[in-house]
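Here the complex is missing a single protein chain, while all its other protein chains stay put.
Now for chain A:
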Amino acid sequence: MAEVRYYDIRCVRGEITLVDIDNGVVESAGTSFFDKAVIRVLGSKGWGVLTRDHVDIDSKREVERLVEAAARLAAVTEDHLDLADAPRGVLPVPPLGEDPRDVDLEEKTRLLAGIEEAARVAGVGNTRARYTEGIDAVRFLDSSGNEYSYEAVRSGFSVVAIASRDGVMQMGSERDHITTGFNLRNKQEFGRKAGEVAVSLLDAKIPKGGTKRAVLDPELAGVFTHEAVGHASEGDLVREGASVLGGKIGERIGCAGLVIVDDPSLPEFGFIPVDAEGVAVERTEIVRDGILSSYLHNRETLAAVGNGVPGHARSEHGAPPIVRMSNTFIENGDAAYDEILEECRDGILLIGSRGGQVDPGRGVFQFNAEYGYFIENGEKAGMVRDVSLSGEILSTLHNIVLIGNDRKMSPGYCGKGGQSVPVSDGAPHLLLENATIGGRGE
């Protein structure tokens, strides 16, 4: 039999409930079921990984058979990996306010329809809302005798409104997802806001691209933190030589007072009670007062790279764990919002996020705002649309001039290595100097 230095098995059995309402029509409202297991074996060199449906984790014979099959895969690997020791432990899962399983599908559909209907303000031609609920029962065991199980419940919705006039089509969208209970009651204001934004964007201007001062709202500043710093601090990218932050621990990478944190233990949308390798999770300060202080690690990258905190391995159900963020944010500074606008004088205020992407090796990121406003003489002026921000990781963090005192977290999903996991990110309002703004306006 091939050598087995370590193995673990992670099973996730669960249900996904989706409700999709498109322009008042209930397109679908139903529940699907899955039961997936990932078996990893560390052979004499690297990992052999098996993915299977419906594994009986309590059957010793089945586990032995799977471990042996994974060990045969591991035998073809050439990269010698070791695992660092890491603290074990499981946090209590935050209590559920209202358990989504206690609410029947009909009521969920009715509540979602209320949000969708609220988006249909005058001028809006199309609305769509989706409810997503995930119930995951997770079981983990490894060859070192660690075992844990927990249940994760996620519930939330998104709503999109589209307004059009004279061939111009604009969109407003809102979403809210939580891990602490049922999240569809009294949320019509999200629908209304999506509708109102879509309509007001019809009159918005497209900004001219170029270098400007920019104020980022807490949601966009959160995505900026995630894309511009979070990914580049992930230990796997650092180990492979694919991050511009490699070898920079202890160096100043941002302005004084800048503190950037990833904290899987916060009861936000990226919460995990224990990581996907059975490692205890804790708050990790990636940047302390402008200095790069920690990478995010799993056991393998901690052993290879050092300088950081384990407990950041995450996986989508049915996929092997990789180093990922959870709840990522910039800590509050002391500037008030009005002070930030005033200090900006002339520039642009960017609000909300349509997502972003980073090339961490090149150190370049890009992301898009949902909309924004010109800032003229320190005050909010006309609305802008289709505006994005790009920059270089190593210079942008030095360009933060003011850090607000009004941090807010926003839920989302992060894609990496073909896997999508729930995360949250946030920040207070930020003032950036020399921001590269993309827009096709003349």
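To be clear about the criterion, contacts are C-beta pairs under 8 Å (C-beta built on N, C-alpha and C of every residue); 3 or more make two chains touch, one makes a residue touch a chain; residues count from 1.
The definition used in the following text is that contacts and distances are computed from a predicted model.
When the unshown chain is looked up in UniProt, the name that turns up among "Phosphate transport system permease protein", "Peptidase PmbA", "Putative methanogenesis marker protein 6" or "Hydrogenase nickel incorporation protein HypB" is "Peptidase PmbA". Note that of A:200, A:332, A:366 or A:419, the residue touching the chain absent from this view is A:366. Residue positions on chain A in contact with the hidden chain: 13, 19, 22-36, 46-54, 69-70, 73-74, 76-79, 81, 105-106, 109, 125-126, 128, 162, 164, 168-171, 206, 209-211, 237, 239-242, 244, 318, 320, 354-359, 361-368, 385-388, 390, 392, 436-440, in rising order.
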